[in-house]
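Of the protein chains in this complex, one is absent; all others appear in place.
So, chain A:
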Amino acid sequence: MGILEVKDVGKRFGGLQALGDVNLSVKENSVHAIIGPNGAGKSTLLNCFVGKLIPDTGSVTFDGQSVLGRTPYEINQMGISRVFQTPEIFGDLSVMENMMIPIFAKRDGAFRLQAIPHMMEEKDIVEAAEKQLVDMNMADKRNMHAAAMSRGDKRRLEIGMCLAQEPRLLLLDEPTAGMARADTNNTIDLLKQIKDERDITIAIIEHDMHVVFSLAERITVLAQGTPLVEDTPDNIKGHPKVREAYLGEAA
């Protein structure tokens, strides 16, 4: 029984069957990649995990509890953090403030009205944020405007913000899309380090095979909304069905 269980999930947009009969099980403390050609339904599937979409059929359970019908913030409070394709950070705030927000969310829950004390006097929050910045190797940027950072740094900050919540499941949506080679390699190293150092499950949606084969322990190949195969990276590499899905019948 995996930490994330997807059973018979289907989703239709008008005439388009985006997902059909998706079954998937992500094991605790593993790195599970979901790959597939464009339009295979990878992002649709991910959106079903985080409360952005509700599938027409099937069930999605996290740690035995259904996530369907819950809002994104409720699902996050259950222990699922999501990293977006384009980094979603608080661009108008400083890097330090960015890092404090998820820690507040972890300590205080979805809402807490605390209008009088000074935010910098919340010592536990400040310390945890400082520590996380050091872990992320960003301590020198703590007073920077988040929007002024490079794309790679924004990605690093976003991952750091997700990790600061100590989630049980980290979802990554094409974390290296649009990145330069050096930034991509840095991100891979960062994710490897996270995997080695923490008890965390990572589910990653990716286009870039280099990233997938450097990180994943299990791979599910999705094509036209249904899983083709699920196997280890070594077996996936030479799988005829995968070649077919990616390169077309003739190849």
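Here is the rule we use: contacts are C-beta pairs under 8 Å (C-beta built on N, C-alpha and C of every residue); 3 or more make two chains touch, one makes a residue touch a chain; residues count from 1.
Definition applied: contacts and distances are computed from a predicted model.
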Problem - Listed names "RNA-binding protein KhpA", "Sarcosine oxidase subunit delta", "Glutamyl-tRNA(Gln) amidotransferase subunit A" or "Branched-chain amino acid ABC transporter permease", with the criterion being the UniProt name of the chain not displayed - result: "Branched-chain amino acid ABC transporter permease"
Fill in the blank from the handout: Of A:2, A:37 or A:72, the residue that touches the missing chain is A:72
Problem - Residue, one of A:88, A:127 or A:234, that touches the chain absent here - result: A:88
Handout entry: Touch list for chain A against the chain that is not drawn
Key = 50, 71-73, 76-77, 81-82, 84, 88-94, 97, 100-102, 104-106, 108-122, 125, 143-145, 161, 165
